[in-house]
Structure formats: C-alpha cells, structure tokens
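Here the complex is missing a single protein chain, while all its other protein chains stay put.
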Amino acid sequence: MSRSPFIRCDGVSKSFGASRVIDSLQLDIFQGEFVSLLGPSGSGKTTLLTMIAGFERPSEGGIWLDGYRIDDLAPHRRNMGMVFQNYALFPHMSVAENVGFPLRMRKIARSEARTRIARALEMVELGHLAERRPSQLSGGQQQRVALARALVFEPRVVLMDEPLGALDKRLREQMQLDIRDLHRRLGLTIVFVTHDQSEALTMSDRIAVFNNGRIEQIGTPEVIYDRPATRFVAEFIGETNLMTGKVAETGADGSVIALPGNTRIRVHQRLEPGVDVSICLRPERLHLGGKGGNVLSCQVTDRVYMGDHLRVALDGPDGTLIGRLPCSANGLRAGMPINASFTPEDCWVLPA
Amino acid sequence: MGVIKFAWGLVCVIFLMGPLLVILPIAFNAGSFMVLPIEGWSLRWFTVLFTDPAWRLSIWNSLIVGVASSALATVLGTLAALGLRGHFGLPMTLTRIAFLLPMATPAVVLGVGMQLVYARIGLSSSYAGVIVGHAVLSIPLTILSVAAALASVDRTAERAAASLGAAPPKVLWLVTLPMALPGIVTGFVFAFANSLDEVVLTIFLAGPNQRTLAQQMFLQLRDNLSPAIAAAAFSFIIATVCVGVTGLWLRHRNAARSR
Partner (left out) sequence: MTGSRTLGIRAFALVLPLILFLALFFVWPLVSIATTAVSDNEVARAFPNLGRVIDEWDGVSPPTPAMQEALVADIRETAQTAMGDAVRRLNTQTSGFRSLFGRTQQAVERAEGAVDLPSIDERWEDPVFWNTIRSALPPYTTRFLLGALDLQRGEAGVEAMPPDQSVHRQVFLRTIGISALVTLFCALIGLPFAMLLAVTTGWVRQVLMAAVLLPMWTSVLVRCMAWLIILQKDGVMAEIIRTLSGLREAVPLLFTRTGVLIAMTHVMLPFMILSIYSVLIAMPKSLMMAAASMGARPLAAFRTVLLPLAMPGIVSGALLVFMTSLGFYILPALLGGGDDQLISSFVANYAIRQANWSLASALGLVLLIVTVAIFALYQRLSDRLARR
C-alpha cells in the first residue's frame, strides 16, 4: 500500500544572495510521523523548517501540504503549530492568554476556548500556573506552555525548532519522553529540528541527516545508525571507527578488504574488487579475544572508566581504534597487548 | 588622592545641582523680587500662576500643544520606526540621518524657514502651526525611542503569533506594539517634555493667542522678573522629576519583564 506524503518538499532550494543554503532538496513526510531534521548548525535544517512554516519562500521547487502547494500561503493560514528554541512566549500575556491566542485568532467561543486552554495546560501539567506571566516561570515550564500553545488548536503539523536546546540535560531528557508520549497519544505529525544526534535517535520515526544544504540520508534511527550511507553520517551519528582500504576479493559470503598495513578484513557485503572503501565499525562491536572472524592485534594506549562501560583506545596495525568494552574488562592497562575482534556482520562498508 | 576626588566631585555636584536648588525657595517667596534670601514663605506666586489670565492661557496652550504635537510625533515616528525596522545599508543610514537632522538644525533657522512657509500656506499664528512645528522637533526623539524598543522585540514572538494563526495586522496590534509599548510611551513623554520646553521655534510660529508657558516665562524673564516665573519653574522641575522617575520605572519594569 503506497500512502501519499502529507508534506512533500520537491526540489526545494533556497539562496540568500550568493550563498545557497538549501540545494534541490527532496523530502516526504507522512501523516502521524515524527521526522527529525538533524545536522550541524548552518546545514540548512532550520531554513527548511522556516520554509515549511511559511516564513521564507523557496527560491526554487515547491512545498506541498496534503496535496496542495503552499508556497504562496501566508504563515497564519497554514495551521501549523510551531515551537521555538527560545519559546517565543508573549511576555505581555498570561500563560492562559498565551495558550488561548491561537483560539482567539480562530474566533472560537470563549467558553469552549476556556475548556480547551484548561485541557491543554492539564496535558503539560501546568493547570495551576494559568494566571502567571511567562517571566515568572522556569525554562522547562515556559517550554511546556509553548508546547501547549502549539497544540491547543489541533494543528495539522507541529514544527519544532530545537525546542529543548535551552534546557539542562535532565529536563531535556524528561521533555523528550513527554513530547514522544504526546506524539503517540495525539497522533501528531511532527517535524523536529535538532543538532543533538541522541535526541534525534530517541525520539524520531525517521531522521533526515543534513549537511551543507543537502540531505545525506533519510531513514529510521536503526538504519541511520547501523547502515550510514556516507562518511559524514557515520561520523556525525555516534562514535565510529573508520578504516580505509581497497576491496581485494569478493566471494559468495562477502568480500575481503585490504588495509594499507596489510591487514585483511572480512565483511559480509559483496563489493566490486579494486574499489576504495571505508569500513565503519561502531566501538561497541569491538570485542576482546581471538574469535569473530576479524582479529587485530593491538596495544592498549588508554582506558577510561565510564561507569557503565570501559572506553579503550587501541593502537592497531592501521591506526587507532576506539572500543566500548564491558566493565568486566577492567583489568586492562595502558601498554598491554591484546587481540581485538569483530565479525564481518559488525562491519558496514561505505564508499571511501 | 581620595580627598581631592571627593572635593572635585562635590564641587561638580554643587555646580550642576545648585542652580536647580536655588529656584525652589524663590518660588515660595512672599516678597515681590527674585532675590535670595527670600523675605518669607508664601504661595502667592503659585496663586498668580494659576489665576492670572495670561499665565493660565499659556498653561492651557502648553498642554494643548504638548499633547497634540507629541501624539502627532509619536504616531509618525512609530509608523516610520516600524517601516525602517530591520533594514540596513546606505539608503537606510541616509534616511535615519535625515530623520535625525531636525535635532541638529538650529531652532532659529528652522523658525525663520517655517515662518516663511507658514506665511505662504496660511498657518501663521495658529495652533496647528505651533503643533506641527513642535512635532518636527520631537520626531527624532520618538523615532529613536520607538526604534530602540522595536529592536528589542523578539522576532520569533511575531513568528510564533503568525504560526498560531494571526494575520500580519493582528501580529502588529496584539504582539509587536504591546511589546514595544514602553518605548512608544517613553517617546511620547520625551516629546511632551520637549514641547513643554520649546521656546525659540514658538517665538517664530505662535501668535499672542498661542503663547506657551515656556514662551511666557521667556518674555517675563526678559521684561519683568516676577517670582511667578519661579513658581512656574518650580512646577517644571517637579514635572521633570516625575517624568524622570516614570522613565526609570518603565525601564526597570522592562528589565524585570525581559528577565
């Protein structure tokens, strides 16, 4: 069954003067989906969000909402809730007035508005603060008000621009769970901009990784993490060991890649011989001992106790490897020779 | 070192504040001359100030001209500040400077020019003429004040309002202007104080019927020194302090809000 996308960005480009911030970008978002736009600052993710919201117009290409092209639709007619990094609450209105603002704009009867404001504030557990001014609230409370305000009018889409960026770590993690919960309960379509990869991994149905105005890869968190499409994605998401070499031979059960230091590594992908490739190996896939298919003899150069795991730096035949080992390997000391091993399935091969 | 600093500071403060303090007792002088020490305490000159027809007329004129010209300057200044907001580049700098020029133009020069123009368009010796003249002088104050206030209005709040369904006029009316209100009020107050204080341009533009309080004080000071001027000056100082305190309070409230 093929669904038609709810939001479609087709060949969207945006230039400010001579600089091209977004370059012929393609993105489909489906109803009820939680899509994160992830990337370093300046990669164009916020610009795309502001174009979806209607504050900027694409220089080329178009944006469709539910089958209608909305490039010429003013922001206030798009019926999208938006949450900003700095909350953007109206300082001269009370919390209830802030939340009631979109209802007032839609000329909803006062009695109904009152119940809906109360319900929205209950939803973010702030019913008791309705008469306060935003300046009298903490950062987390302000963010909840902003959330309630963006949801109270049941918008078709909720856009979030790094909404948790200004919160401290604990509050941020709590809010991540809350937003995900709201998404599930209300069946919202959410486009979420963030530069925090762990935030994107925890919250999203799909992640679009941005770099230099282009989408490097779109996929579920699992795909993005385990099978990155490019070096950029591999390096931007989580920690990774990258080893560059050439495909030496290819058989029925995979290929063998020769590294410059004469190490040969088996992978399960079937690749064309002679091609330059990068092997991507996540630190937690690295094990101690001689089993697993690929074995490298290394020397421990550094070990750091991290509480739930042990982080080791190994000096191998082809450069440094980072490993995440269980704490049971606590006996390792700098200078000790060890064997590091991993299976062909643990490796993911990228074009170099 | 400390003694020298202290003495210097004290001398300066006396130099700056002394003249203002001198006026206060003279306003309550029972005698008929503006001299220190005063002959006795009395409110007779305040009575003169508020009952003498010439003084009363000038007070009314000052209020009429002050309110009308400040309102005019505030409306024009606010509109322009809204239009200029967020623009930059050479044309903008030029426009800005052009709006500030009335501040730099010597009042006498403007007075001569406006009288030449008024003679042609029939605004000589009219309330409208004086109001317009004062507004010209006050516009830089209102523009600066409103522009500063607008610069501090969070753009994302306006975007938020738009995304929540507010059309541009609603955004302006419900979000931008309320958030800039302290600056607009400050601009109005400055303009009013400016109008109250204005003498030179008024001499050129006002006829006997439009004589303002400041102008009346000027003429009285030049021609006959009656302590009624001191009573007027006393009222001026009190008004100044009130305006100053209001300004500080507004700024304080603003700071508290944005915190």
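First chain written, first letter: the chains are A and B, and each begins at residue 1.
In this text, a contact is a pair of C-beta atoms (placed from the backbone, for glycine too) under 8 Å apart; a residue touches a chain by one contact, two chains touch by 3 or more.
Here the structure is a predicted model, which means the values were calculated and not measured.
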item	value
Contact with the hidden chain (one of B:Val67, B:Val153, B:Ala167 or B:Val200)	B:Val200
Interface with the unshown chain - residue positions in chain B	5, 8-9, 12-13, 15-20, 22-23, 26, 34-36, 76-77, 79-80, 82-89, 91-93, 95, 97-102, 104-117, 132-133, 135-136, 139, 155, 193, 196-197, 199-200, 203-204, 214, 217-218, 221-222, 225, 229-230, 233, 236-237, 240-241, 243-244
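Here is the rule we go by: only the chains that are shown with their structure count from here on.
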item	value
Chain B partner contacts - residues on chain A that touch it in the complex	53-55, 74-82, 84, 86, 88-92, 101-102, 105-106, 133, 135, 146, 149-150, 153, 159
Chain A contact footprint on chain B (complex, rising order)	154, 156-157, 159-168, 170-171, 174-175, 178-179, 181, 256-259
